[in-house]
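Okay, handing you the structure first.
Excluded from the complex is one protein chain; the other protein chains are retained at their positions.
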Amino acid sequence: MPDSETAVHNLKHHFADLEQQRATSTFGMWLFLVTEIMFFGGMFAAYLIYRLSYYNAWVAGSQTMEIKLGAINTAVLICSSLTMVMAVHSAKLGNRKLTSLCLILTLVLGFSFLGIKAVEYHGHWMHHEVPGANFHFEHEGNYDPRQVSIFFSLYFAMTGMHAFHMIIGAGLLTWLLIANTRGRFSPEYNSPVEMVGLYWHFVDLIWIYLFPLLYLISHHHNG
Amino acid sequence: METASLPIEPKTNYLNADYGIKSWLLTTDHKRIALLYLGSITMFFFLGGFFAMLIRLELLTPAGDLVLADTYNKLFTMHGIVMIFLFLIPSVPAVLGNFLVPMMVGAKDLAFPKLNLASWYIFITGACFILYAILTGGVDTGWTFYTPYSTTYSNTNVITAALGVFITGFSSIFTGLNIIVTVHRMRAPGLTWRRLPLFIWANYAASVIMVLGTPVLAITIVLVALERLFHLGIFDARLGGDPLLFQHLFWFYSHPAVYIMILPGMGVVSEIIACFSRKRVFGYDFIAMSSIAIAVLGFLVWAHHMYVAGISTYAAMIFSLLSFFVAIPSAVKVFNWTATLYKGSITFETPMLYVFAFIGLFTIGGLTGVFLASVGIDLHVTDTYFVVAHFHYVMVGGMVTAFMGGLHFWWPKITGKMYPEAFAKLSAVLVFVGFNLTFFPQFLLGYMGMPRRYHAYPAEFQVLNVLSTAGASILAVGFVMPMIYFVWSLQYGKDAGPNPYRAAGLEWMTASPPPTFNFDETPTVTWEAYNYDEIDAPKKGVEVAG
Partner (left out) sequence: MWSNLPLFPARASSMAGHVDALYFALVAITAFFTILVSLLILFFAIRYRKERNPQATQIHGSTALELLWTGIPLGIVMIIFVWSSVIFFMQTRPPKGAMEVYAVGKQWMWKFQHTEGQREINQLHVPAGRDVRMIMTSQDVIHDFYVPAFRIKADVLPGRYTSTWFHATVPGRYHLFCAEYCGTQHSGMIGEVIVMDPADYDRWAAGAVDGSLASSGEKSFQQYGCSMCHRADAAGRGPNLVGLFGRPVLLDDGRTVTADESYVRESILNPGTKIASGFKNIMPTFEGQLSEEEVIGLVAYVKALGDGSANLPLPVSEPNSGTYPVAPKAEASAAKSDKTATPPPTKATPATKATPAAPAEKQ
């Protein structure tokens, strides 16, 4: 498709030119990510406040996390951010096949993360670490089991919300894949890829905070 | 330049550009979306008002004899939830803001029109959850959802209502996001920040609060719902949690939320007072900066709702100090508006009457906030009718009054019709009288010691309660009348023309009702806001307002 046609096709009526449109959508996405920071921020605040008061319980809870799986997941997500950046770059270069490949790789890595997370959740369930009727915690240390239950409540709320955001991200990636296959993107018009990229990096960044806060509190042993 | 002598051509405007329900439900035109919001929030206003009526009827007598205690508790809860989340928060931003922001900045639409439509659908979805909660038994936690009552003890539809609030929160976030991006990125050529109408500054500041604060409410509500579903214990002392944490997280949003509600109203006041004094607003820079100051300071004062909740003495003092600070920018605005009248050329159309009412009532409401910021007094009056009176003065006497004023001011632009001036003035007076009679006695009741959320009360409080209910009946009439005459005006109102008030602002430089894309061509702005000197200049041929 000739470039000018693509440009006209993609320029929304209320923008003067593609440059204004791109700058606007970029601004909008960054602002949306700020709201996401505030959204997760509430849970981070609750986590930090309780950690100050219930430190022993936080240590006890954290000791039961599987560091290996968490670390693998962290590496998986960082790699997925890499493939996402490559997808954005390929889109900017107009390389449709490479863009699709990178998007697929990102999706695969994303699903790997979710799969490993599912394995972890299953482990927590089997070890009676899910708060509620089934909760039963034994570990060494001076702590109140009720406080450990709160640790796990926040753990599941935070990682669960993160996983939910990843699922949304997977949906967005799928949409990009379909659009890309249909030739929607070009060197002139590729901002959707870039916007989803921003979102994906943000979700990755949230995990990079979650991992040490939840998994790495005061680990003494091999974990 | 008078165009009133010319016949209004049946040009295509946004109202008649397309017909059919699909053209409304799938529209991306910010003006149509504004009307979708207007219809919805009006319905919710009357629903919330209906609950208020039942509350006031119950409070006519000391005994709890009209409704059961549980019913009463549900009534005040749902009055609060509906009025705050389904009426006040969207009102000016989603109706007047949606309609006017693009026009005032000279744009064809908001930055993200589809997101704007999605906002409305999200709003309606959240409202459906809340309505469902109401219809299937109600909620009785108070709109503040304090734990552990809401998480563990209440037997009502807490989760449904909480989900409804959660969903409408996203509507608010997306509207705010849209407004911020529009103001940053889509101003017409020549329209610098300091040439913007103060309505834009006010809505911009409110949008910043919407965007930063609402997500915290969202996550707090999610945690409450999870806690209730799975018996978690994050906020429940029996399970190791802390009920005060809920209060901190809740008020971290809900205090800035009151500024979301009042700032857009203040923007409306600035526009109207300039127009009907025929001069620029006194102290433009200070009013603009005070909007930003309110937005920033508003995030720092939340625990003044918690002085008696069990926070430390020192925390209470710090929040008290900051709460005094946040009062100052509002005072600055009031003085600047008053000064705007000095050496003006004043007329008394209905919007101006609402503005006068606003300034007086907001001054009282804001100053009674100073009573509450004073910790020593707050210990006596918090959780009493003093607080109820204070927030109704600022919310109804302030915000709703401003909304009514704005609705009247821009009604000609929105519909192309004029409302009947005599009836409009009468209802403004009824609102003012009814409002004061309803809520002023409540200050006295509060200082007397009558707690809020009381279904039955000791007999010595009855006289003031009866006065309050009497006032409410007058207030109700004052609010119903506009419903009737606005609808009447759509068919029988006088044609307005592009600028019946000869007001300044880009929105008045296009037809009434405007065409779908607002301007036939994007204006280039070379003049300051409120250029009434140019508009009213005695020489002919001045090509500014139409």
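Labels for the chains are A and B, by order of writing; each one numbers its residues from 1.
Methods note: a residue touches a chain if its C-beta (ideal position, glycine included) is under 8 Å from a C-beta of that chain, and two chains touch if they have at least 3 such contacts.
Predicted model, so just to flag it, every value in this text is computed and none were measured.
Undergrad: Omitted chain: which shown chains does it touch?
TA: So, taking every chain into account, the missing one touches A, B.
Undergrad: For the chain not shown, which residue from B:229, B:328, B:422 or B:484 touches it across the whole complex?
TA: Selected residue, touching the omitted chain: B:328.
Undergrad: Hey, which of B:27, B:40 or B:154 is the one touching the hidden chain?
TA: Among B:27, B:40 or B:154, only B:154 touches the chain that is not shown.
Undergrad: From the list B:184, B:231, B:380 or B:425, pick the residue that touches the absent chain.
TA: The single option touching the absent chain is B:380.
Undergrad: Applying the definition given at the start, please give the residues of subunit A touching the unseen chain.
TA: 54, 56, 138-147
Undergrad: Residues of subunit B in contact with the chain that isn't shown?
TA: Spelled out for subunit B, the touching residues are 64, 69-70, 73, 140-142, 146, 148-149, 152-154, 237-238, 243-244, 277-280, 282-286, 308-310, 313, 316-317, 320-321, 324-325, 327-328, 331-332, 334-336, 338-339, 341-348, 356, 359-360, 363-364, 367-368, 370-371, 373-377, 379-380, 382-384, 444, 447-449, 451-458, 460, 463-464, 532-533, 536.
Basically, only the chains that are shown with their structure count from here on.
Undergrad: Measuring centre to centre with CA averages, how many angstrom lie between subunit A and subunit B?
TA: 35
Undergrad: Quick check: in the complex, which residue numbers of subunit B touch subunit A?
TA: 102, 107-113, 173, 177-178, 180-181, 184-186, 211-216, 218-220, 222-223, 226-227, 230-234, 239-242, 245, 249, 252, 517, 522
Undergrad: Which part of subunit A faces subunit B closely enough to touch in the complex?
TA: Residues in contact with subunit B: 12-16, 20, 23-25, 27-28, 31-32, 34-36, 38-43, 45-46, 49-50, 54, 131-133, 144, 146-147, 149-150, 153-154, 157, 161.
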